[in-house]
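Heads up: the structure comes next, in structure tokens.
Removed: one protein chain of the complex. Kept in place: all other protein chains.
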């Protein structure tokens, strides 16, 4: 219909994130003015059957139970990886070997060592890579970054961030790849989001001191099972952090935070102003800057067309964005980078840096020492 | 790809709402499990050129500058109308004459008399009709309705609602179809939203007493023009309302509400509980119900999979919906009704009832009297 | 101890407000730098016994069961009236006859006619009068007034106010002076607060159209009684209002507002800015004024020393004021006016104007017509 160059998409995984990726690839063309159009070529899932069903539902031309076929398929230009974390490395390495661009869900892998292998392979291949830290795509986060970069809040002095949800608060939530000792735990799963946010806004982290805790010592081995197995990963991690620019602060990853469903939040105090945000109210940014005595306070800025790329979704303010829209923005930037041959962001190198911090926190939580990076 | 029966979509208008409809039709298939799949057949816009460009951008097979061709086209099953209000009646009547189902933006028309003609034509044709009161589709509004219907807040005693935005607050915003004396004004434009909400939640309105005011007496005749013309419609209308169930309250429509971008909000007091909502925080519903002394308060419920059809967008709570998602829900319900041959909601009859209230308020604002319905 | 001239205080009534007045008179001297010091001379209550007990508890020298003795006592300079509304007129008239200054709780009386008699008597006597509309004393309200008066939000276009509480929401709350057909009802009781607020901030009201409703048709005749008697006053009143300056809006008085304990709130839209406030968060004022595109929003100003007379209570911001502090401010202004021989505010004339509006709304609610003032 559009006569645009098409880009073949191969999607691995059809769960929570797989569906979200599929939706983004379907929507993006009608919202963003892109030089290329995604073509939903192949979907790979755990089994042939589930892959076929999902492909039909989500609008892919073909389904396969074998991701190896997908990453090797000539119709596929970009491989989107939404399989469990432990599969990221094998899938990605093989996709890179076939010369594909790779769009991988966070965390990049289960260990920093693995993430580094993936990063080096991608850099050697000169491949476009993007990692799914979708919360960075929020126009309100873009605004926060602009305010900081412009020096409007002075020098950043303190960062207090967390990612707190309650999806593992119930001790009867069963084991899954999320509790796998290899790469699981609250810190790896959602701590990676708030670490990426901290880096995105403040830059490098130099040192960490962390404290981890397993609140529920056992969980059912699988959904509905009476058998329980011990939990070896953290439910909650609190960490002190030192940034390269001198700022200090704390980060928390907590998947047993009763009452919270998406408190990816932070407060940044600069020497002349402050910024506060929570993903629970993702269309609002609270900003404090100096002003007339008795007239200052946090200003609640609501997202609108003045905050790109909000205008792509709606020409009027007040019509808020939702979570899925963040993924659409991510995919738009991925496709633009693909079309232009430019670098992706956050790329594997950036995701590896996040992973190094996760690893450093895990080591610190074990040995009780500050850990440099 | 899916083998589903397709439903041909003809979209009239490619502005703010036209793009929103197009996006919804593109997305809905991957999110909802529908028996039919929409096929984006024709897009009609003001000119041939703009229609062709928009068709390409939004993924329609064809574009036309003449909506008469669209409504007559055999490939079109559903005509979606997002043209300016004054065009709704001619387009809809002709679409009905061709046996089409009609999905029309709100307000249904510029006067109650016109809306009644459209309603009667649709009923005579036995056509499926749906009107774009998208805010009713919010899972949080569905929850509010369930709470009221189950009697959880007792008998509803009072409703205090408004739709307040600031898009006309600046006296230099020019004239447009929104300020057309035939069917324009804040009350018709956004008052219709809060009236439909009030009816959706509390049922029929029996009487109104209204007060309208034009804050800015003139506006530029067109964008960028130095010439100004008088404004003949209301910038703000406040009204007293009496509901059929005995409840009383107020409604406000205000498009000059400085500081507000989407305060479609209400507070409902029942004899045993209360509900409060604002579209500014569309993923939250505040509910008060009796409890242990000293432990009660408004509970801030966040939307999640427990609130259908949220789960269609995301299997986990905390990942909020955005405005465009409401349109996707609307389109899903439209297509389901089309596939099942069932009635749409809100249909023309319902939209006509809304329009009668708009009209009654306009009359009351002129003569200063309570007006029955 | 201080050598300051003392002012003899006679307090009539030792209930909710009586105790609040007593506390204010005790505290004020240590907080405000006043030229006079209040001396707590006599307290009158319904019976000799309760008056004596209350006098001892609240620090008055003497107690009496006969307010006639109090208003005639030469040691008394200021008569503070916190008895039920129906007693305001007789007490006040006699106090004025004895040349006293009068500090009377709101509403001034049970009817506008009565309030006018009191006002004329006070003006004839040249007496200092102050009426207890304590919510006007809030430093945040003073700020709101300054912002409006300075034209910072442009011309005021719309006022949306209410005073909503839940203290009569339960149909088993018994009758009291508050439900007395002579001067009772939600509108008289708390509507008077929001009317005084509206006048304080926007000036005269020219016309009203009101709708009243009795939600609970009967109540126990007295606490604990099984016998019920019909309710003849309003539980909730909604009104349209037109201000002298051209602004329009709504006012609500609701004592059956489930979930609300003190929603004396308003939103004011001016042509260039907006102000929002709720007594539920009495230390915050939300202000919107124009600014850089994409950077505006409501600013949450917290009360502090920059907002007089906050500094009298605390030299540092963040240490919020409470309700009783508002009464201390009221008493400080009363005593300062007494010492300087200046006029009080809001005086009887102002309270009479409020009462006229209450009366006009009551008439409008009966006859369904707009009522001029």
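Each chain gets a letter, A, B and C, in the order it is written, and its residues are counted from 1.
Rule of thumb we're sticking to: a residue touches a chain if its C-beta (ideal position, glycine included) is under 8 Å from a C-beta of that chain, and two chains touch if they have at least 3 such contacts.
Keep in mind it's a predicted model, so treat the numbers as computed, not measured.
Taking the complete complex into account, C:27 is the one of C:6, C:27 or C:50 that touches the chain left out. Of the candidate positions B:304, B:322 or B:346, contact with the hidden chain is made by B:304.
Note that of C:174, C:290, C:317 or C:368, the residue touching the chain absent from this view is C:317.
Note that of A:209, A:283, A:324 or A:355, the residue touching the chain absent from this view is A:209.
Annotation: of A:31, A:96, A:115 or A:153, A:153 touches the absent chain (contact as defined above). Seen across the whole complex, the unshown chain contacts subunit C at 1-3, 16, 19-20, 22-23, 26-27, 29-31, 33, 55-61, 165, 167, 260-262, 279-282, 302, 304, 313-325. In the full complex, subunit A makes contact with the omitted chain through residues 153-154, 157-158, 160, 162, 164, 169, 171, 209-211, 213, 215-216, 235-236, 238-240, 242, 246, 248-250, 252, 254, 256-260, 269-274, 276, 288, 296-298, 368-370. Counting the whole complex, the residues of subunit B in touch with the unshown chain are 143, 284, 287, 293-302, 304, 306-307.
Methods note: only the chains that are shown with their structure count from here on.
Contacts with at least two other chains are made by residues 296-298 of subunit C.
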